[in-house]
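Below is one structure, written out as C-alpha cells, with a few remarks after it.
Complex shown without one protein chain; remaining protein chains in place.
Then we have subunit A:
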Amino acid sequence: MDITLQVNGVPRAVDVDPRMSLLDLLRERLGLIGAKKGCDHGQCGACTVLIDGRRANSCLALAVAVDGSEVTTVEGLAGGDGLHPLQEAFIEHDAFQCGYCTPGQLCSAAGMLGEPGPSAVTDDVLVDPDLTPAEIRERMSGNLCRCGAYVNIVSAISEVAR
C-alpha cells in the first residue's frame, strides 16, 4: 500500500506491506536505525518515537495506520545538527551505559515533557504537578533500561524539566 509520512521533517512516500510496523519501516526501509527493536510487544519502550508530537511505541503501530502522520525519531529530535537539550543532559549526567534503550528514552522524555496533567503518583488529579523524581519515574515507566541507568536518566530529565 502507498503511504506518505513526514519523517523528521522530510516527506517520504513508500509502498508498504500492511503487516509492516512503523518501527520496521523506519529501520528497514528508511535507514533510520535510531529507534530500536527490543521486545516488539510495546513493553520495553526502545522503539519509542513521536507520532504527531506524541510518544508512541512504533512496534505496535502499523505503518499503514499512521499514513499521513508526522514522525520524529531520535535522529530528528534536535531539529538540526546540534543536540537536543535532553541529549546534552544525558551526556552530562552519564545517563546510559550500553545505549540501546537511549533513543527510546530520549524520545519518550521529549514527549513526556509536553504531556499535561497528573500521573498515577500525583496526590490530587486536579493539579498539574511539578516533575519531581517520583513523577518522572512513573511517567517514564514505559522505558526499560537493562543496564539500570535509571538514577542518572531521572537526573538528566530532571535538569531539562526545570
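The criterion applied here is as follows: a contact is a pair of C-beta atoms (placed from the backbone, for glycine too) under 8 Å apart; a residue touches a chain by one contact, two chains touch by 3 or more; residues count from 1.
Keep in mind that, in the parts below, contacts and distances are computed from a predicted model.
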item	value
Protein name as given in UniProt for the chain not displayed, "Xanthine dehydrogenase family protein subunit M", "HTH-type transcriptional repressor YtrA", "Electron transfer flavoprotein subunit beta" or "ABC transporter permease"	"Xanthine dehydrogenase family protein subunit M"
Hidden partner chain, touching residue among A:61, A:101 or A:156	A:61
Residue in contact with the excluded chain [from A:6, A:119, A:132 or A:155]	A:119
Hidden partner interface residues of subunit A, rising order	1, 17-19, 21, 40-43, 45, 48, 54-57, 60-62, 64-65, 108, 111-112, 115-120, 122, 125-126, 137-143
